[in-house]
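Just passing along the structure, written as C-alpha cells.
Yeah, one chain of the complex is gone here, protein chain that is, but the others are all in their spots.
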Amino acid sequence: AKKVEPKTLKVVVVINTNLGDKAFSDLVWGGVQKAAAEFDFEIKAVELGGDPTKQEPTLTELCDSKEWDLIVAGTFNLLEATKKAAEKYPDQKFLVYDAAINYADGKFKNVVSVLSKQNEGSYLAGALAALLTKSTTDPLVNDEKIIGFVGGGENAAINDFLIGYIEGAKAVDPATKILFSYVGNFTDSAKAKELALAQFQQGADIVFAVASSAGFGVYDAAKTADKYAIGVDQDKALQFKAVGDIVQAKHIPTSVVKNLDVLIYEKLSQFVKKTMPWGTHEAVGLKGNGMALANNEYTKLIVSADILAQVEALKAKIVAGTTVVPTAIGLTTEQIQVYKDKAGQ
Amino acid sequence: MASVSHLFHLEIGVRIMSENIKVEEYILSMENITKIYSNGFIANKSVNFKVRKGEIHALIGENGAGKSTLMKVLFGQEQPDSGEIFYKGKKTNITNPLVALHMGIGMVHQHFMLVPSLTVAENMVLGVEPGKYGMFSYKEAVKLTNDISKKYNLPIDAEAKIMDLPVGFKQRVEILKILLRGVDVLILDEPTAVLTPQETDELFKQLKVLKEKGYTIIFISHKLHEIKKLCDNLTVLRNGRVTGTAKVSDLTEQEISKMMVGRDVFLTIKKDVAQPKETVLSVKNLSWVDKHGKRVVNNLSFSVRAGEILGIAGVEGNGQRELTNLIARLEENQIGEILLYGKSIAKQSIREIREQKISHISEDRMTFGTVYEATIEENIISDRFYKKEFNKNYLMDAKKIKNHVNELIKEYNVRTDSKDLPIRTLSGGNMQKVVVAREFSSDPKLVIANQPTRGIDVGASEFIRKKLVTLRDQGAAVLLVSADLNEVIEVSDSIVVMCDGSIVAYLKDAKRVTEEQLGEYMLGIKKQSDEELREVVHD
Amino acid sequence: MDVIFKSIFSTVFFYTILRVATPLIFVSMAALIVRKGGIMCIAFEGMMLFAALGGVIGSALTQNLFVGLLLGTIFGVTIAMIFAYFVLVLQSNNVLTGLALNILGSGGTVFLLFALTGEKGTSSSLRSLQVPHWNIPIIKDIPILGEIISGHNLFTYLAFLTVILVYILVYKTRLGLRIRSVGENPQAAESVGIKVIRTKVISLLIGGLIASFGGMYMSMGYLPFFTRDMMSGRGFIGIAAQNLGGGIPLNTMLSAMLFGSAEAVSNVFQSLRLPSEFVQMLPYIVTIVGLISIGGVKKESKSKIKRIKEIKESTHE
Partner (left out) sequence: MINKIENQFKFIRIAISISIALLLAFLIISFVSKDPLFAMYNLIIGPFENIRRVGNIVELMIPLLFTGVGVSIMYSAGQINMASEGAFFLGGVAAAYVSVTFLLPYGIHPVVAMIAGGLIGGLIGLIPAILFVKFKALPVVSSLMLNYISYFLGMYVIHYIIFDPETGYLSSFLYKETAILPKLFSVTRIHWGLVIGLIVVVLGYLFLKKSKWGYAIRMIGMNPNFAQYSGINVGFYILLCQLIGGAIAGIGGAVEQLGMYSRFQYQKLSGHGFDGVLVAILANYNPKFVPLAAFFIAYVRVGADVMARNSDVPIEIVSIIQAVIIVFVASERFLAGWKHRKIVKASQERFASEEA
C-alpha cells in the first residue's frame, strides 16, 4: 500500500459480527461516525461476520499497513486477538470497547479500553418491569407478577443482562417470576417472536429482548399480543418513532441504552486532542452515564411517575455504590445457575 | 465382404431398373446421415435409408451397428451431424420427437419408454392428454385406451399400473401408444426380444393388418426367421454403414446373417450327449410372495446336476426372474429350501455363494449386470477384485488386473478401444459380452443364465451359447432361463416349463421337443402329472 | 410444570402451531412439486430469503402490497430459475448449486438491501407493508375451533389452499401428469414429445413461486420486516417435511405441522430449567424420529407378511 503523509487521522473499526443489527454493532459505528463528522477524520469499518479465523489476520493486516492511526476493536470475543496484536505492534494505538483489560502489569501502553456495565442498566429494567407488571391501572397488564426475557444465544454478555434483570426485579418484589428463553442464534427473529409470545401466553406482561437483530421479533410480538417489550442497546421506541411506527413505539416503555457510542465518541475526541489516557480501562455504568434506562415520551405515557421515581431511587443507590449489581462476566456456569434459579419457575 | 456389397448394389440396381422408381414413392428417405456421439464415436456413416409407403422394412445388423441410432435420428431424439431427411417428398428438419409425432412418425423403443408408477391409460395419453382448461380427464383417457385397444384388437387393462404388467403387455401399451397418436410410420426397435412365439405371432398378425391399412413399418430384429416371416424389404447396417438393401424374399436366412456378420454363422449348436454327475443345485418346495402379496413363485422343486444344462422355458413374468434372483440371493424371504451341494443357502451371503463358484447372468443387464458409468475393467472385476491374487499390500494390483482384463476382452471378443472406457459406450451386445466374460471366467460350477442372449445379434449369441455348452462339458451345472424357445431347445439337455410360478412340465430330452409343444405348456393349456414332474428332482 | 401443560393444551397453542407451520407448509409443497419433477433441490433457503426481501422492498418503495408480493415472487422465482439454468441446462451438480445459491441468499440479500436502501441487516426502518390477518366470519364465533383457525394471517390460509392446489395440480392436471412422468422416467416422457427440460423448469418455477410465498410470509406476515438470515433453516426443514410425507401432499402438510408442533412445544419447554441447548434440539430430534418411524413402516407391506404366514401355515399342514 502507498504511504502518503496523512492529512487527516484515519480510524478503522473492527466489528466482530456484522453491521446492520440496529443494536450493538450499529451503536459502536454510530459513535465513531459522530466523532468523525465532528473532528473530520477518515473512518472505515471491517466486519468479521462472527468468523474467529479472521480475527488475527485482520488485525495483523491493519497493524501492518501502518495506515491507521487508531484501531477500534471490541467485545470480549475479539479481546485475545486484539491483545496479541497490541503486544506485537506497540506503536499501533488501539481503542478497545466493551471488554476489560488489566493494565496492572504495565503492559498495553498503546491501548485504552472502555466498557459499559450492561448489568446495571438491566437491573433497572428488571425493576421497572417488576413494578409495571403489578400495575392495576394499565389495561395491558394482568394481575400475575410475571415478566419475561428473550436472549439470543446463551453467552456471558446475554447472561450479564439476565442476571441484572433478575436481580432488579427481585429487588423491588421478590415474588416476581422471571421467564427467560434463548433463541439459539441472533438472526431468527421469527423464533424470537414465538418465544416472546409463549412468555406472554404464560402470563408475562413485559419481555426484555436481548437478541441483536432477532430481537425485532420480540418487539413485534409485543405489538401483536398488545403487551410490552423492553429494548436493548439503543432507544428502540425512538428508533421506531423515527421511522413512523408509532404503534410499535407505544409498546416499548423503555430500553436499556448502552451509551457506548458516547463513550467511544469521548475517547475519540480525546484521541484527536491527544489527551487519550493510554493504558487505562474505564468501566462506566449508571454512574457516568455509561448505561441508562431510556426515558422518553412513551415511557412517560406508559409508566407511572411513581414507578419511575422508584426506579430512579434504585439508580441513585447504584450510582452511590450502596447497591452492587452482580455480573455474569467471570462467573462459571454453575454460579450463573444460582441466579437463574432465583427467577422462579 | 467386397463381393457381398457388390451383390447388393447389383440387386438395388436391378430393382430400380425393373420398377422405374419415382422419388415420391418413398414415404421416407434418409440421405447421407452421419451421426457422431459427443464422445467422438461415429455411429452412422453416410447412411442412406429409404422406405416405401405401406411396406414393412427390416433394419438389421449386429449389435452396435447403429440401428437404434439411425432410428433415433429419424424420431428426432438425436440430431444428425450431417445428412438430410425427406418425408413424403419434403425435406424436413426433425428437431425433437414432438415434430416426428406431428409428422406421423412414431417409435417403439428397444427399452420400454413407460412410466412405471402411472397407469396404462395415463401412459397411453402422455403428451396428448384429454381434458379441458389444462385439466386432465382420467376418465376420458381410460375411454380412449379402451377404444383403441378394441379397434386394434389388443386388449389391455387401462387402469393397471405399468409396474404390475408383464412385459408382453408393456410392449402392447407401447404399440397402442403410438397408434393412438395417429402416426403413419411405425418404428419398432426390437419389439419381439421379450415376447413368446405366440405373442410374437399375435403381434405379427396385427402388424400385417396395420400394413394393409396403409401404415408403413420399420422393424428392427435380430431374429432372422421373423424378418423372413414379416418383412418385405431389408436394409443391412454394419459398423455404421449401409452394406445393402434387398427384397427379403430373395435371400435365405443364412445369406442374411452372413450379410450382417460378414462370415458364415451356425444357427445350430453342435454338442454331445450330456453326462450328468452329482447334484449341484436343488430347490425344494420353493415359494415366494411379492410386495403386493402375490405368490409369484409357487412350490417349485427341481435339481440341476453337474454336466447338464437344464433349460427353463416359460412366458416371461411367470416367476423365472424371481426364481433366479432367489437362487442368486438377490431376493430374500423365500419359503422352502434352496440347497447348494446339499447345503441351504438361506444364511449365506451373495459373496459366500459366489465363492462356491456360482455365476449369474441377470436378465436385467442395466440394473444388475453392469455399472453404466464405470469402465469396462471395473465392470469385469466386480466379483474378484478383493481376491488375494489381485491385491498387493492393501492396494489393488493394477498391473495384474490390467493383464487379466485385457485377456478377457480378447477372449470374449469385446469390441472396444480400451478397457478404460465407460461401459456405456458399448453397444448392447458388447455390454453383454462383458457380463458373460465376468461370469464365465470364474471357473463356475453352477451357471445361472437368465436370458443370456436377449437382444443380441446372431454372432454374439452363437458365441455365448457355445460357451454354455463348453462349460457344461467342463463339468459345470447350467440353469438356462430363456424366452427364446429355439435357444432353450438348442442349448438345453432337459427342459422345465414354468407357468404362473409353477413347474408344469419336465421334458427329459430336449432334442425331442418342439416349439409348439413347449408353447402349449407355457400358456398353461397342458400340464404334466405330479408323477412326471417328480422326476426333475434327482436325489 | 402445570403452566406448561396449561400452555400446551390451550387453543392458543394450536393457533401457534398453524402460525409456526405456515412457512414450512409452503416450502414442503414447493419441495414436493420439485421432487415430482425429479429434481433434488436444496436451494429453497436462498429462494425464500430473496422473496422475503423482495416483498419488503417492493411494498416499502411503492406502498402497494401487490407490488410487494409481485416483486417478492419475482425475486424468489429468479433464484429458482438460476438453479434451473445451471442444473438443468448447464448440468452443474445440484447439491453444489443449491449450496451456492443458499450462500448467495444469505449475503446477496444483505448486499441488495444495502445497495437499494442503504440499510444493512434489517429492514425495520423501511415502511414495508404486511399482509392482513383475517377473522373468518361465522367460524370465528365457534368456541374452540374459531379460536384456533380464525384470525390468522392470510398467508396461513393461502398455505392450506396451496396444499389443495398442489394436489390438484399434481394429480388432476395435464401439467401434473407431465411433471410426474418427467420426474420418473424422462426418456419415456421425451419419447412422446414432452419437452423434459422445459417441464422440469416449470416444476421449479412453480416450486419457486410457492417457496417465495413461504419467504414473503416470513417478512410480510409472520413479521413485518426482513432481517439477515431470517429463514434460519426453514428451507431445509421443509425438505424434511416433504421427505416425511413421502411425496403425498396431505401427508407432507401433516409432516410440516408435526414439525411446527415440535417447534412450538420446544418454545414452551424453554421455561423448564433444562439446559437451553437440549430444548432447542427437540424439533430436529422429532424430525429424525419421524423419518425413522416412517422408514420402519415402509419396510414390508402388511399384505405380504400376511400372505407369507398363510403359505407357511398351509405347507406345514
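The first chain written gets the first letter, and so on, giving A, B and C; residue counts start at 1 in each chain.
As a working rule, a residue touches a chain if its C-beta (ideal position, glycine included) is under 8 Å from a C-beta of that chain, and two chains touch if they have at least 3 such contacts.
Keep in mind that this is a model prediction, so the values were computed, not measured.
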Only these shown chains touch the missing one, namely A, B, C
In the whole complex, of C:Thr16, C:Ser59, C:Thr73 or C:Thr97, the residue touching the missing chain would be C:Thr97
Residue among B:Met135, B:Ala160 or B:Ile350 touching the omitted chain: B:Ile350
Among the options B:Asn146, B:Thr245 or B:Ser362, the absent chain makes contact with B:Ser362
The one residue from C:Ile139, C:Ile164, C:Leu250 or C:Met281 touching the chain left out of view is C:Met281
Tell me where the left-out chain touches subunit A, residue by residue. 1, 18, 46-47, 49-54, 56-58, 60-62, 64, 75-77, 79-80, 99-100, 153-157, 184-185, 329-333, 335
Missing-chain contacts mapped onto subunit B: 34, 36, 38-42, 45, 81, 328, 330, 349-351, 353-355, 360, 362, 367-374, 378, 381-383, 385-386, 390-391, 394-396, 398
The missing chain sits against subunit C at residues 40, 42, 86, 89-93, 95-97, 99-101, 103-104, 106-108, 110-111, 114-115, 120, 233, 236, 239-240, 243, 275, 277-278, 280-281, 284-285, 287-288, 291-292, 294-296, 298-299
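Just so it is clear, only the chains that are shown with their structure count from here on.
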Kindly work out which chain lies most centrally, taking the average of its C-alpha atoms as its position. C
Where the centres are mean C-alpha positions, what is the separation of subunit A from subunit C, in Å? 35
Where the centres are mean C-alpha positions, what is the separation of subunit A from subunit B, in Å? 76
Of all residues in subunit A, which are in touch with two or more distinct other chains? none
Would you pick out the residues of subunit C that each touch at least 2 other chains? none
Please name which positions on subunit B make contact with subunit C in the complex. 75, 77, 96-102, 107, 109, 111-118, 122-123, 126-129, 131, 134-136, 177, 181, 285, 287, 289-295, 299, 333, 335-336
What residues on subunit C touch subunit A, complex-wise? 3, 7, 10, 12-13, 16, 19-20, 23, 110, 114, 119-122, 124-127, 218, 222-225, 227-230, 232, 263-264, 267-268, 270-273, 276-277, 280
Show which residues of subunit C lie in contact with subunit B when the two form their complex. 172-178, 180-181, 184-185, 187-195, 300-301, 303-304, 306-308, 311-312, 315
